[in-house]
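A single protein chain has been omitted; all remaining protein chains appear in their positions.
On to chain A.
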Amino acid sequence: MLGRTANGLFWMFRYLERAENTARLLDAGLRMALTRDHTDAADEWRSVIVASGQKAAYEAKFDEYVGSDVWNFILRDRDNPANILSTFEQVRTNARLVRNAISTELWEAINEGWMQLRADMVRPVAQGNLGKVVADIRRAGMQAHGAMQNSILRDAGFHFARAGTLVERGDSIARILDIKYYLLLPSLSYVGSSLDKGQWDNVLRSVSGDRAYRWLHAGQIDARGIVEFLVLDERFPRSLAFCHSDLRDNLAALERIHKNEVLSTELMRKADMRMNDTTIDDVFEQGLHQFLIDFINSNSAIAAAISEDYRFVD
C-alpha cells in the first residue's frame, strides 16, 4: 500500500470521527439548553463551543452565545474552519484520494452522506431542522462504519482506517472530560450540585454513553463513576481504555503485516502498560487533569509515530 494511501485512510476516518463527535456534542448541548431558562441556556451553548475547542474563533465573531449562532457556527460557518460540513468534506476528499483502496459500498456511503449534509446545510439550519441534521450526520457516520466493517479487506488499509478512528476518539474523549472537569463548572462549590449532575449527564450523552452507564450503575450519576466508566471501562467503545486496547491490536496487526518493529508499536505497548496498571484511585490521586494531558500527549505521539513508521509523507 502507498504511504499516501495509508495517510488518506487514516485521516479519512479521523475526520469522520471528528464530525460525529462534534455532532454528538451539539446534540447533547441542544438537549441541555432546552431544559434551562434563557441565561442558563447561554451557558450551555458556551460550554458546547468550549468543548469543541472553538471558543476563540466563536468569540471573534459573536458577542453572545445564542443557540442558532452556535449550532450554525459549529455546523456550517465558514469562519469556523472545523465546521462539521467542511470536516465531512475532508472525509470525502480523503475518500476520493483513496478511492481505489476502499470498497464501492464505503465510497457510496461517504458520498451519499456528503450529498445529504450539503443539502441539509445549504441555508442556515433552523431549530426545527437541527435534530434531523444531527441525525443525518450520525447516520452518515454509521453507514460509513457499517460499510467498512462489512466490505473492506482486513489488510493494512483496514488497520490504518481503524487507527485513525481510535486516535481521534481517544483524543476527543480526553478533551471533553478535561474541559468538563476544569472549565465548565463556575467554581468547585458546584461539585455535586444539580448543575454538576446535569453537566455529567451531558458528557455521557455527548459520547453516547448515557444508556450503557445507567445500565451499569443503576441510574446513579456520580463523577467518579462516570470518569471510571469513560476512562477505564474497556467494554465501552468510547472509553479511553477501549481506544487503547483496540489501537494496540491494530498496530500489532500492522507490525505483523509489515514484518518489522516500529516506534509506534513500542510507544503503544508502553502506554498500554501504564493504562492497565492504573486504577480510578490513581487517576484522582495524580489529578484527572494531569492524567488526561498525559493521555493526550501520548496519544498524539503514537499518531505521529504511525505517520513516520509507515511513510505517510515523503
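Throughout what follows, a residue touches a chain if its C-beta (ideal position, glycine included) is under 8 Å from a C-beta of that chain, and two chains touch if they have at least 3 such contacts; residues count from 1.
We take it that contacts and distances are computed from a predicted model.
UniProt records the chain missing from this view under the protein name "Circularly permuted type 2 ATP-grasp protein", selected from "Circularly permuted type 2 ATP-grasp protein", "ABC transporter permease", "Hydrogenase maturation factor" or "Inner-membrane translocator". Of the options A:Met12, A:Ala28, A:Ile49 or A:Ala156, the residue whose C-beta touches the omitted chain is A:Ala156. Although one chain is not displayed, its contacts with chain A can still be listed: residues 1-4, 6, 93, 96-97, 99-100, 104, 107-108, 111-112, 115, 156, 160, 258, 310-311, 314.
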